[in-house]
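For this view, one protein chain was removed and the others were kept in their places.
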């Protein structure tokens, strides 16, 4: 359970920061899909540390290898095993972590839960775990695009107090990738970059909001009760490292309206139904209604800051710690491909579920 | 899957608004727990329509019956089947719904997904589905309280723009129940009630925020990767009708701080570890750290408003609809026991998972 | 888990022998299937005690009621809740069971596992639990017949040493139902009935073999590795009360042949592939090959015999017990609809899984 996500298109990730590597097994992928490493690597490059001056400088090529599940460039319908070797392991940078718990990290809670922890690089708490998600998500995105015409995008909407102006219904991928911060509003992107660079120089960090959108989702995906599409998206996003909140459509802001103001009127045109506003965020009663699905994810400022902080050690004595690992001043640019991947994994799973229960024989 | 929640303490709900009734099967409950209907009914009464002038006036006693899983007042370890009969079915109030889709309801999406829908009372989209959750949640709460000393509370934190001042670490159940709106800040509660009554009179509705807290959760509950405690809580809350957002600890507000400001310093005292602030909301790396777990859930204004609105019918023709069902001006007072129930279901499941993997033999 | 079977077409059963009743929730049923109690009751009548002189005389009408999941005679795609009230509860016949463990029953193991047990009528260990399976199986059979042209039959192949001569590829339902023992080989059926009546008179019991067959299963159902079709069928059958063995195709008998003798040659005719023998039992590598799927289930003699036997009590003292409950001299006639139901549940689940992963978009 813990390390598996999805029901019909199902992924299981494994690996620690400084072990042999990290990987993922994808089970339930439809057969006969054209698939090679070239479909996976671009998204991993977007997730990779060291890709720009505003993200973690850890040196990893993150070159993916497909070990099973394909034959002559096509999927077999059997499990697709993929992995990436760990290259830039520097345990010496983490020796202090061997005995002390970093504040607002998972060092203490892993220790409390398991009674043991792999301290080098944070072990499994490292964001390297998301490599498997992004690799699997690249497959999910390809299926959604090819078989259903669904396009998934995410971008940085806000860094601390700097808010971008973006229309989720029209934003394009190249606009997002035009800046290293992955904000498609270019003047705002520049301000964001400046703030993040300042954080890097001062050894501090900032958080913000990533917005995700799925366009072209047909009506009928999602389940009525527990596995509502927004519930599964929410779980997916809240399972990402450093995420602290999720809302969809009008979200937290929608509570300021009354019901009359908030409702989305239906309108029909040429036998197609749509809504003339989209405060529902493309989902009603847990099921997609054909409008764009869009949502926001709040990411806290990265916990690793280059300053001495109060903490305790494994013997539960008070002490201080000053991290010496790589400093990632802002997780947002690298969170963008993670949000896209998790969105795709949720959607492809519901696409298969819809086909199973409600599709034609 | 769709109608089942939880892995080890697992519930399956069933029932439509106007069918024979609604119910739940609880599988995985520990044996030898004292349990009768008297443990369940109080929470159902808090969820019941008609309990006060500010909620839906539908007349339902919602009297629960335990059909299996207990013997001589104790749980057997076998499935606990509980149900409630539907009493106040008035299909005539819904005839217009037979052919038209209510805006921002799930009528259209159910139709799009299943090609059929039970229009009387909204069928399974009715909030009556949550009866099963609240009944099962009452069992979960009892286990958590008796076996682990965990206390779970929820309360109305905000109605539209009216925000209450509540300390989640100290708030008491009787303070919450002291007002019909279930806000423990009494002067603010009065304002909330006035606003909701105004909505009722004008046939409109308002939303807001329910805050939930679990106190006494020991360190170590939750899973590192996909089944993080906050991810499962988020999914649980976002599966509630009308919910649009979830955040935990510092949440969306936390993005305004820098990492240095945001981190929670650890401190040890007499062999116990705690944090001197709790922006983490009691969870780090997906695992509880022993501090109170608290979070917020945004609920949109109820979609049923007593005004004519634009919509389409089942033949995809434009038309208008004016609902004649019961008018629920604000879902929040009744959402409080739902939030508590879902919190308890998530926590008891993780308590059992922790025991399974990491407990003593 | 424990009380749930299936992945996409999923059932959860509940209920004890002498509680309020027994029931089942079916989740994942396709929508728009015509369904009323009249589709369910006939199979329940075949499972019912008191149906003939050679089965348990317990008086139960076993009248099923559908509580949810249908509307105007069609399935909604939402959970179908069905139940049957317990009528003929005679706890006084079981008072000795309150303190003593019946040999080769589950009284002791339930007590060892849960530390509590519902002794009247055996509680959840009663074969009444299978009512939910048979009710759900009736739905599965209808889907298989209507949507896929798959026909499922089971019959009594052997009672103790009396073996019937039946061709699984051609046997008809009316031939099976022509005798109360449900053996389509009528001369042999008479011998079987005589033996069972003798057992009834002497307070003893006999077991035997039920053979099941599914005809019309298309190639491609089943999964390669763990969820092989024969593995899921085997689990399904071994989960039935009193079953002790399962084999498929050539089964245990096939080990006497060599590979050359045992292999099923493929042959093609008019673009269709078939095998000229069927020692594979219609399954190769866990996946159906289009030939009839047939298998055998061994049922032990019923443990309740009307004779004094040695046992122990709840205080772990040696004692003797002489059951006074209803005497069922042979479970086989009533096991026939159970085997059909479980076969249908396995097949419909794999049909949906095949559609999800390998079906057209």
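A, B and C label the chains in the order they appear, each numbered from 1.
Basically, a residue touches a chain if its C-beta (ideal position, glycine included) is under 8 Å from a C-beta of that chain, and two chains touch if they have at least 3 such contacts.
As the structure is a computational prediction, the values presented were derived from the model and not from experiment.
Annotation: of C:49, C:79, C:121 or C:301, C:301 touches the absent chain (contact as defined above).
Remark: the omitted chain is touched by one listed residue; of C:27, C:129, C:185 or C:340 this is C:129. Touching the missing chain, out of C:13, C:68, C:86 or C:179, is residue C:13. Mapped onto chain C, the footprint of the missing chain covers residues 1-5, 7, 13, 101, 103-106, 108-110, 112-115, 124-125, 129, 158, 160-161, 199, 204-209, 219-228, 230-239, 241, 244-252, 254-268, 271-273, 275-276, 279-281, 283-290, 298-305, 307, 309-312, 316-318, 353-354, 358. For chain A, the list of residues touching the undisplayed chain reads 1-4, 10, 12-16, 19-23, 25, 27-28, 31-32, 65-69, 71, 74-81, 83, 113-118, 123-124.
Against the chain not shown here, chain B presents residues 7-8, 28-31, 77-78, 147-148, 224, 352-353, 355-361.
Operating definition for what follows: only the chains that are shown with their structure count from here on.
Relative to the whole-protein C-alpha centroid, the nearest chain centroid is that of B. Remark: chain A and chain C have CA centroids separated by 45 Å (rounded to whole angstrom). In chain C, the residues touching two or more other chains are 28, 31, 77-78.
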